[in-house]
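Starting off with a structure, shown below.
All protein chains of the complex are present and in place, except for one that has been dropped.
For reference, chains read A and B in written order, and residue numbers begin at 1 within each chain.
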Amino acid sequence: MLSYIIRRLLGAIPVLLGITIISFFVIRLAPGRPTSLQQALNPKVSLETAQRLEKIYGLDKPLYLQYVNWLGRITRLDFGRSFSDGRPVLDRILERIPVTLSINVLSLIFILMLAIPIGVRSALRPDGLFDKGMSLFVFIGFAMPTFWLALLLMNLFGVSLGWLPLSGIKSLDFEYFGFFRKVLDLSRHLVLPVFVSSITGLAGISRYMRSSMIGALNEPYIYTARAKGLSQSRVVYKHALRNAILPIVTILGLSLPGLLGGSVIFESIFALPGIGSLFYEAVMMRDYPLIMAEVFLGAALTLLGNLLADIGYAWVDPRIR
Amino acid sequence: MRDKSLLIGTLIIALLSLAALLAPLISPYQPSFIDMSGLLLPPSLTHPLGTDSLGRDILSRMIYGARISLSIGLISVGLATLLGIAIGSLAGFYGGAIDNLIMRLVDIMLCFPAFFLILAIVAMFEPSILNIMLIIGLTSWMGPARLIRAEILSLKEREFIQAERALGASNSRIIIFHLIPNAIGPVLVNATLGIAAAILLESGLSFLGLGVQPPVSSWGNILIEAKSTLGLAWWITLFPGLAITVTILAFNLIADGLRKKFSW
Partner (left out) sequence: MVPAQDYGDAFVSGSISDARTLNPILVSDTASSEVSGMLFNGLVKYDKDINLIGDLALRWEIKEGGLVIIFYLRKDVSWHDGHNFDAYDVEFTYRKLIDPKIATPYSGDFERVKSFEVLDDYTIKVTYKEPFAPALASWGMPVLPRHILENQDLNASVFSRQPIGTGPYRFKSWRPQEKIELAANPSYFEKRPYIDRCIYRVIPDGATVFLELQAQGLDSSGISPLQYMRQTDTEFFKKYYRKFRLPGVGYTYLGYNLNNPKFKDKRVRQALNYAIDKQEIINIVLLGLGRVITGPYMPESWAYNNEVKASPFDLSKARALLKEAGWLDNNGDGWVEKKGEAFEFTIITNQGNEERIKVAQIIQRRLAEAGVKVKIKVVEWSVFLTEFIDNRNFEAVLLGWSLPREPDNYDIWHSSKVKKGEFNFVSYRNETVDSLLVKARRTFDQEERKGYYRKIHQIIYDEQPYMFLYAPESLFILHKRFRGIKPAPIGIGYNFIYWWVLRQEQRYNRINYQD
């Protein structure tokens, strides 16, 4: 097992390098230029100023040299400074992670807690009333545009009932609260975002669970187990579930890097300081150091996620190793 | 027992597709016709689904929008699924170096910021419908590929495959007639979700202003307008939202029906 992990880790290095090369050149050859070069249609800014800024950012050097410089700095974990505000890129990314990560982790837990039972129960009596009702419910949740569901709930709980805060992640006077009030305040702000992102994610996992559970329940060994007279719950939860969970492990591995990804739309509706809006802004402003850092970290996480998924796989199903 | 879900799902999609195809014949108005005197009108006999903030008929825009939204959903997911099945089954069946190479490619693709790719391509070329479909298709085949690979990995050691092999069936025959049909379940589920996701992605691109170019309408860009008319014009939200939901449900019914046809 250990040699398998080491082999995979070593294999990840050329992949990571390849990704940085491709993304660096795609990003730089894509049309547009950093708008923070500030000639963004402000007649106060002269042509000379723009060229001067280009020099400050080192954009006047040949592209390959810029890449080599970038790579050199990366090895020292220096991701450079953001064009838009001059701050270290890593700081800007790190300060956005807590919000995104906590919403995503909480939603994932919530989704698994709901989706696995829904999937299993649906699979026990496919096309039964429960199955039909739930499939309608999860698909409506999935099909409903995020921003619309969010606005609806915000209007209901934030405005009409006034039970929950509307947007943002902390109250205005958060700094002056005591510890317990801080926790309470954060939780209250998290309720709607976590709920909305869970509802939209429910469909995927519950459907996968249902379909692989149906598959598992039709396996010969389940008939054998039943024939042996094992109880229904033992058959379902011990034998079938263990096999049916396999695709879910893949999905979880795939969604691991997603835990650090945010949706611009979602964050902009809830006014959350997450990763999604940061990345969107970086792309729109052609904030090259920030984009590259996000791509690099994203790629590293994705590779790690895949590795974990494969390890999980190998662990659940030793044939794969 | 005859199953109705396949029938119902297909019927709904067929109806929507027919409406999309016959859009010029059945739309009551030109979808981009601006009526200065009728802004934000609620549904009525003259405008069954109301009008938007430029006085355009929502029903007509929805019918034309179906062309965009359905084709983006179907074609991009069709592309992604076909690619994914082909690539994934090769990797899963042959294993070894081929598998390794393909899975590294999948890794690279997965790591690539699809959002930036979409943005870059939409910007470099014109944000046309075809480009949007291609980009969505080419950036989302990795999910199906991984799913089918995982299924095939565990299927190929099974007795019935070994039996086929013993009977001298060719590799391609085993893959196409035995492995893929048995492994396709999760991929089909994935595809129904994918169509929905593509339709929603199009609305997301519209949200960011990167969707189809005005004055062309899609369900996504009609829905986006609903946001600025919050609390004023429920009809702008309800109808496109409903259309998207019904379409997604219909694709789900089809998938369910197909699954039963494959008898599992």
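Operating definition for what follows: a contact is a pair of C-beta atoms (placed from the backbone, for glycine too) under 8 Å apart; a residue touches a chain by one contact, two chains touch by 3 or more.
Bear in mind that the values here come from a model prediction, so they are computed numbers and not experimental data.
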Residue of A:10, A:129 or A:172 touching the missing chain in the full complex = A:172
Chain B residues touching the omitted chain (full complex) = 32-34, 36, 39, 53-55, 119, 122-124, 126-127, 208-210, 213-215, 227-232
For chain A, which residues lie in contact with the unshown chain of the complex?
-> 31-36, 38-50, 52-53, 56, 81, 84-87, 92, 95-96, 147, 151, 154-155, 158-159, 162, 165-170, 172-173, 175-176, 267-274, 277-278, 281, 284-286
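Here, only the chains that are shown with their structure count from here on.
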Go ahead and note the Å separation of the Cα centroids belonging to chain A and chain B.
-> 21
State the interface residues of chain B toward chain A in the complex, per the touch definition above.
-> 100, 104, 107-108, 110-113, 115-117, 119-120, 123-124, 143, 146-147, 150-151, 153-154, 157, 185-186, 189-190, 193, 196, 200, 203-204, 207-208, 223, 226-227, 230, 237, 241, 244-245, 247-249, 252, 256, 259, 264
Along chain A, where are the residues that touch chain B in the complex?
-> 11-12, 15-16, 18-19, 22-23, 26-27, 30-32, 135-136, 139-140, 142-145, 147-148, 151, 203-204, 207-208, 211-212, 214-215, 218, 246-247, 250, 254, 257, 263-265, 279-280, 283, 291, 294-295, 298-299, 302-303, 306, 313, 317, 319-320
